[in-house]
Each structure stands twice: as C-alpha cells, then as structure tokens.
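Below: one structure, written as structure tokens.
Taken from a larger complex, these chains appear in their original positions, while the remainder are omitted.
Here the chain labels run A and B in written order, and each chain numbers its own residues starting at 1.
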Amino acid sequence: MTTVTRRYEFSASHRLHSPELSDAENARLFGKCNNPFGHGHNYVLDVTVAGAVDPSTGLILPLPKLDNLIDETVLKLFDHRNINLDVPQFAERVPTTENVILVILELLRQHWNAYLGDTAAQLLHVRIQETERNFFEV
Amino acid sequence: MTTVTRRYEFSASHRLHSPELSDAENARLFGKCNNPFGHGHNYVLDVTVAGAVDPSTGLILPLPKLDNLIDETVLKLFDHRNINLDVPQFAERVPTTENVILVILELLRQHWNAYLGDTAAQLLHVRIQETERNFFEV
C-alpha cells in the first residue's frame, strides 16, 4: 500500500469551556484556554490517503480532487473562523483539538464519495498540529 | 557588537476591522481577516538584544532577566487573549501584526530600565512571525 499525505493550514480562534462543568472547574481544567474572549492558533492539517498507484498516470489520485474536498468541506468551515461561534457542529461541543479532528473526520467520511468516489483512494489518517508542541491523530 | 536573540510564543485571536472605514471597505481590504467573530494565530516573537560580552561570565546578559521582562510586560497581556477585546492598547487601534509589533516595542522601551537597567544590554530588534508566510520587524 502506498500513501500520499497532503498538508493544509487554517487559522481559527476558540475558547475551551464546557457547559457541563462549573466556572471554577472550567478554569481549573482549561487554565488560560478558558479565558472568556478566546485565543487562536495556526492549525496544520495533514490528510493521508492510501491506494494503489495507477500504472498509466503514476498517481494514487489527482491531488486537485483532494484539495477540492478539503477546501469545500473543511477549510470553508474553519479557516479564519471562531470555532465556538461560527461552526455549527460546536454549538454544544467543546472545541478542543480532539473534537475538531473528530468533526473533520466525520465531514471527510460523509463527503468522500461525492468528491473522490471515482478514484480507488481511501482515507487513512488525519492529523492536526495545534502548536509545535501538540499533535492529534485519528 | 554581539547579539542574542530569544524566541517566545503566544497564541491570540484578533479581528481586523477599522472604525474609520465602511463595512464594505473593511471587507474588501481585510478579506477573511474581517470575519465578525475573529480568528487566531500562534505568534512567534524574536527579541534581539545587543551588548558587549562580560569577560567574567561570558554573557551579554543573564537571559532569565530578559524572560522576566517579556513574561511580565508582553506575554501576560497577549498570550491566550483576544487582542481586540482583552488588550487595552487595541481599544481603538486595528490589531494588525504591524500594530502589535509597535505596541510591543513601546512596552519594551517603557519597561526596559526597570528589568534590565543594571545590565549594559540594549534592545536592537523585534520580529514577529504571524504565520510561516508572514514576518514583521522593527
């Protein structure tokens, strides 16, 4: 199996605050990430696709097709946005990077066939870097 | 002249919007950066200090002194904050990185003597990286 990983970036803001916890618990658990007006990050998103190499083109898949999927279903939703206020999936979910990656995974699965159903490529792996010190993967 | 540059990081959110421009002009000038609820970045701040090397210690200055200055006067104000809403200097100023660097320069000049007046080190240069594609310097 051969894979290709393509890197995307988006800038977004968020505030970590759980409605299921008291204010004191939120402050203790999330620390500075609980500051009321939020803060932000440059997120780096790596999407890994697996598949056989087509002998006539030498490609697993044409990358512009993957770019379209990510642009339309992920970047439009998250780039230059406030995750708490702009992204409907986070109306009642804490916008930790763990949850962001699960929502992105859901979106990619849901729209995969519409964008990439005519290729033999399969989604293998999603990874987000929140800062140079924290990475999350599914 | 010898210099030492020390790197700091902070995560913050902002919205680019000038009260002197109409909504349409703001949208045209700032594009996605004008989105109403803001977005954010991992900012990288490099502070360069110049001075002679002390022959008995081999140092331009003890770096923990510089760290104290930056922690107390810059990072406390900007890290994990919404620049528009949390930083008083931006109550009426557009929080572009150009303006952020000018405010930081002002803060460092104002507090330099209190933190570093007993050393011979001088502030030479400030640089902020907003994303991997944009850097600003004074």
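Methods note: a contact is a pair of C-beta atoms (placed from the backbone, for glycine too) under 8 Å apart; a residue touches a chain by one contact, two chains touch by 3 or more.
Just so it is clear, the structure is predicted and the values come from calculations on it, not from any experiment.
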item: With 2 chains placed, the number the full structure-file assembly comprises; value: 6
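Following the convention adopted for this analysis, only the chains that are shown with their structure count from here on.
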item: Distance from subunit B to subunit A - Cα centre to Cα centre, in angstrom; value: 29
item: Contact set on subunit B toward subunit A in their complex; value: 9, 11-14, 32-33, 35, 37-42, 79-82, 85-86, 131-132
